[in-house]
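Here the structure comes first, spelled out in structure tokens, and everything after it is commentary.
Let's turn to subunit A:
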Amino acid sequence: MSAMLEVRDLEVSYGKIKAVKGISFSVDEGEVVTLIGTNGAGKTTTLRTISGLLRPSAGSITFQGQDLTKVEAHDIVQLGLAHSPEGRRIFPRLTVEENLLLGAFSRKDKDIDSDLQAAFELFPILEERRAQPAGTFSGGEQQMLAMGRAMMSRPKLLMLDEPSMGLSPLMMKRIMTTVTTLQQQGTTILLVEQNAQAALKRATKGYVLEVGKIVLTGSGEELLTSEDVRKAYLGED
Partner candidate 1 sequence: MDQFAQQLVNGLTLGSLYALIAVGYTVVYGIVQLINFAHGEIFMIGAFGALSTWLIFFEGETALWTLPFMIAGAIAASVTTAVLMERVAYRPLRGAPRLAPLITAIGISVFLQEFIRLFYGRMPFVDFPDAKQRVPFPQIDVVTGPAFEVGNVTIQRSALFTIGCLIMCAAGLWFFVNRTKTGRGMQAVSQDPDTARLMGINVNRIIVVAFAVGATLAAVAGVAQGLQVTNINFRMGFLAGLKAFTAAVLGGIGNVWGAVVGGLTLGIVEAMAVQFIPGTFGGSPWKDVWAFVLLILVLVFRPQGILGAKVVDRA
Partner candidate 2 sequence: GCGTRGESDSESTGGSGSSENKVAKIGVIAPLSGDLAALGKGISNSVDLAIKQANEAGTIPGWTLELAAEDDEAKPDVGKNAATKLASDADVVGVVGTLNSSVAQSVQPVLASANIVMVSPANTNPSLTQGADFATAPKRTYPNYFRTCTTDSVQGPFAARYLFETAGIKEVATVHDKKTYGQGLVDAFAAEFTKLGGKVVAAETINPDDDKYDAVISKIKPSNPKTVYYGGEYPQAGPFSQQMKAAGLNVPLMGGDGIYSGEFIKLAGDTAEGDLATSVGAPTDTLESAKDFIAAYEAAGYAEPYEAYGAYAFDAANAIIQALKVSLASADSAEASRQATIDAMSDVSFDGVTGAVAFDEFGDTTSRVLTVYGVKGGKWEAVNTAEFK
């Protein structure tokens, strides 16, 4: 079985600086794959390259057999790959509802309404505030909106970049539970997290990145128990 997303020898640079230095990994259908690593390891860069916002300087990205390196960002969404970016990036002057509908921008089917309801069920606060300009939301609220919005495109593969950043413990649990829920509903997930513990617990597979290279690979459990990971990422000594 070929992987749903296959990244090979990917290199990405900002000007002269190489942020990603030849990484390879794959995501199979139905999996939750997590990338963890220190600040500036290149996780965000990797996700942005996959979704077409950045162009790789070398390597290949294949999604369901199709090469993505030359496809425009807005076309990649249509292929079923959604990306909830780091720092939420909601549209601040649009209302909550408009934000959600934009998530479904590339869809042409009629089920948008029911998906909207599904998002509201998952995050009731969004329904409560559906007409509020999203820019006035708190950080956590914005994060929920961002996730809801990404789901509105009915992605086959959902990439989440640090969904728990700045969230209250309760909210973080909620978000993490949502990840599981989504997986159970059949969405494949590529998750980038600082909260390694929570991420690895749910991951079928994990990759540890350090300064642009993958230094460790394994199943979520393996990594969780690995000595190195515990030291560096879980703050235990």
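In this text, contacts are C-beta pairs under 8 Å (C-beta built on N, C-alpha and C of every residue); 3 or more make two chains touch, one makes a residue touch a chain; residues count from 1.
Selection rule, in plain terms: all candidates are chains of the complex that A comes from, given by their letters.
Just so we're clear, the structure is a prediction, and the values are computed from it rather than from any experiment.
J.: Could you sort through 1 or 2 and say which touches subunit A in this complex?
T.: So the candidate in touch with subunit A would be 1.
J.: Over in the complex, which subunit A residues touch candidate 1? Could you list them?
T.: Residue list for subunit A touching candidate 1: 51-53, 72-75, 77-78, 82-83, 85, 89-94, 98, 101-103, 105-106, 133, 135-136, 149, 153.
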